[in-house]
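One structure is given here, and the rest of the page talks about it.
In this view, the complex is presented without one of its protein chains, the others remaining in place.
Which chain is which? They are A and B, in the order written, and residues in each are numbered from 1.
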Amino acid sequence: MQSVAEVVPPRTHYLNATYGVKSWLLTTDHKRIALLYLTSVTFFFFLGGLFAVLIRLELLTPQGDLVQAETYNRLFTMHGVVMVFFFLIPAIPAVLGNFLVPLMIGARDLAFPKINLLSWYIYNVGALFTVIAILSGGVDTGWTFYTPYSSTYSNGNVILTGIGVFITGFSSILTGLNFIVTIHTMRAPGLTWFRLPLFIWSHYATSLIMILGTPVIAVTILLLALERIAHIGIFDPAVGGDPVLFQHLFWFYSHPAVYIMVLPAMGVISELIANMSRKNIFGYKFVAFASLAIAVFGFLVWGHHLFVSTQSVYAGMVFSVLSYAVAIPSAVKVFNWTATLYRGSISYDTPMLYAFGFIGFFIIGGMTGLFLAALGVDVHVTDTYFVVAHFHYIMVGGTIMGYLGGLHYWWPKITGRLYPEAWARFGALVVFVGFNLTFFPQFLLGYMGMPRRYYAYPPEFQVLNVMSSAGASILGVGYLIPMIYLMWSMRYGPHAPPNPWGAFGLEWRTSSPPPTQNFEQTPVVTWEAYEFRPREEMDLLSVRDVLDQTLRPRPVGGEGD
Amino acid sequence: MERSLADTHVATSVGLAHHFDDVEQQREAGTLGMWAFLVTEVMFFGGLFLAYILYRSKYPVEFAVASNSLNVTMGFINTLVLICSSLTMALGVYFSQVGNRSLLILFLILTMILGLTFLVIKGVEYHEKYVEHHVPVRFQTYQFKWEPRASEARGAREESSRAVDTGHVEMFFWLYFAMTGVHALHMIIGLGILTTLVLMARRGRFTPEYHSPVELSGLYWHFVDIVWIFLFPLLYLIGAHLH
Partner (left out) sequence: MGEHIVSRKIYFAIFTALVVLTVVTWSVAKIDLGRMNAVVALTIAVIKGTLVVLYFMHVRYSSRLTWVFVGAGFFWLAIMVALTLGDYMTRGWLTIAQ
């Protein structure tokens, strides 16, 4: 990192430009909206974590002795609903994406700033419904709301929770819509598609999924609510309905949803790998197209959640093959990241540590996904802890690592402060150890046959369960550590220069924190995305930024680097 | 991008938002944004169409017979009403493009009247169905009931010899109410949008340089019309040959 001895922060920036609660609650500045989202998603992350704590406490002993069976059902359901819809789906896009997309493309804001603010309020309204549902006792159907249990037999707050998810879906749709239009129409002069940072490609692909998928779960929840209220028989075999139709409709969105969760994290990782090994990403176009391929292919595989649900065997085979195919673009990315690291000038600062964690965990999570994509194996491990471990490796080992890595990497830009590196590395280590201890035993448990969503299990599974619960407590500590020092740094951290990492990207060519309008002058881009070269060959703009603390516009039509 | 004072004056008068470089960019962004939203609407209605396709292919006899009990005349009239409203909406957009304020307002109001007409006719239809106990709900005080009709016997004889399953008939009706209900909700929202447009137009907000709210609302209105263009044959005409 650059020397911080003489850093003078900018006098006016987006955080201090205006004061007062109204200036925050009625802001249309994408950077402030990102911080509003940060508070919301952090709250829900810890709420979902609370449910996880209770789950893991119950699973310390083979008997169901901490809570009743129905209570346990509600715990894992609310854990899933809160984590999926209120943390994992919005976290990176609504926090990092909202903050960075305009900056990275040289724009003053997103295309629709007021809609951006609206999306935050919609998120909160949906969240309110869900919190009310939780306080009224929650729902016990599993976050997947399968019929006919959810439509007919459950006596939990299905409709209330459904309304919450329905409303929050619109927040997702509006965010995706904003990103797509912004990226298409508001790129700075000279910023062609193949000069865009890969973070932008990932968020573009994610936004495609948000737009095309989310409406389907909206209509599915609507149908479920109608069924519950009017007892119509949409999913009721007695009148000719098919409960599996619900599963088709539900997973048509919910499978692509997991790519909404992981693609932004992959975008973060691409930035971290390239910039922190000071090397151009290997196979830029392949990585960019792989993002799009994941988004498109992700819509073709939902039937792999229905392998044992009376779906036809032929359909099962088709979905199985497609599920193998969707792993290919993900693998391409992993290979390209690895090739980027090779002979790079690797920095072991905290963001890079999280990136390493991501790659390792994503490989394991992804490969075990292939296990599940195989029809025969899936029959054996479906609805066991194998599945639970698989998706936690991707969502926690993948998305959350990407989120934390990105948060640390862009923290200087967002807050104008540097976080304490030593504590941060320690926190990353605790997360790494805690994560593995929590979730690796679950692969073994699942393979040996422990079913998921059960609060009691045979005694021979206890050792692994205790390991998992112990790991969870370590993981919890690991998440608290960054909470503490990041908040501390906002007040007491040293001031950050515009480009502490010496990284590429337009966001680094403005002050830390940026001014409200992002750039003093719209930049004109004449360089490729990660044009790292030996120091002597480079135009030392990044270094000059540090010395001059101001953005110097590039000469129009002049030489690149 | 630096803007001179004169540019800023022009920018304000054409409603250029500060984060856009020029009016063209703002227009393009607005159009793309509305189309992206309409894509989400396609997928939203799409879920209902999927359920329709599935259950109709499973129960063709019952669907034909149930559809036959709908008031096709009203459906036909409503289709024409909506097509007229699309014309008046398109003309409204035209007059906003050429800057004719009074004709713009006239055609917006005509569109609203036609939209309202559609909803009134729909209401009459719903009432008819309610009275005939064709609303597919199971409450204490009201339950779905299907009386066999003459056409049913014919339909059954044509396709198969077994009796018509009431549950499958009910399936048609929930699809009918769900699809037309969601459509009607979109119409009501459309009326709200049109009201806003009329108020804005009266205040002189629209010029040949800036009228994108009218254009974008037009896109929304036409989309709602297209949904009905599909709903009419799929819901009303399946059993028309059974008369």
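Here are a few things to note about the model shown:
Definition applied: contacts are C-beta pairs under 8 Å (C-beta built on N, C-alpha and C of every residue); 3 or more make two chains touch, one makes a residue touch a chain.
Values in this document were obtained by computation on a predicted structure and should not be read as measured data.
Of the candidate positions B:Leu91, B:Val135, B:Val164 or B:Val214, contact with the hidden chain is made by B:Leu91. The chain omitted from view is touched by exactly one of A:Leu117, A:Leu212, A:Met261 or A:Leu341, namely A:Leu212. Per the touch definition above, the residue from A:Asn124, A:Gln311, A:Ser347 or A:Gln462 contacting the chain not shown is A:Gln311. Contact residues of chain B toward the unshown chain are 24, 27-28, 31-32, 35-36, 38-39, 42-43, 46-47, 49-50, 53-54, 57-58, 72, 76, 79-80, 83-84, 86-87, 89-91, 94, 97-98, 215, 218-219, 222-223, 225-226, 229-230, 232-234, 237-238, 240-241, 243. Seen from chain A, the chain kept out of the figure touches residues 184, 212, 216, 244-245, 248, 252, 299-300, 302-303, 306, 310-315, 318-319.
Here, only the chains that are shown with their structure count from here on.
Of all the residues in chain B, the ones that touch chain A in their complex are 1-2, 17-21, 25, 28-29, 32-33, 36-37, 39-41, 43-48, 50-51, 54-55, 58-59, 136-139, 165, 167-168, 170-171, 174, 178, 182.
Residues 107-113, 173, 176-178, 180-182, 184-186, 211-216, 218-220, 222-223, 226, 230-234, 238-242, 245, 248-249, 517, 521-522 of chain A are the ones touching chain B in the complex.
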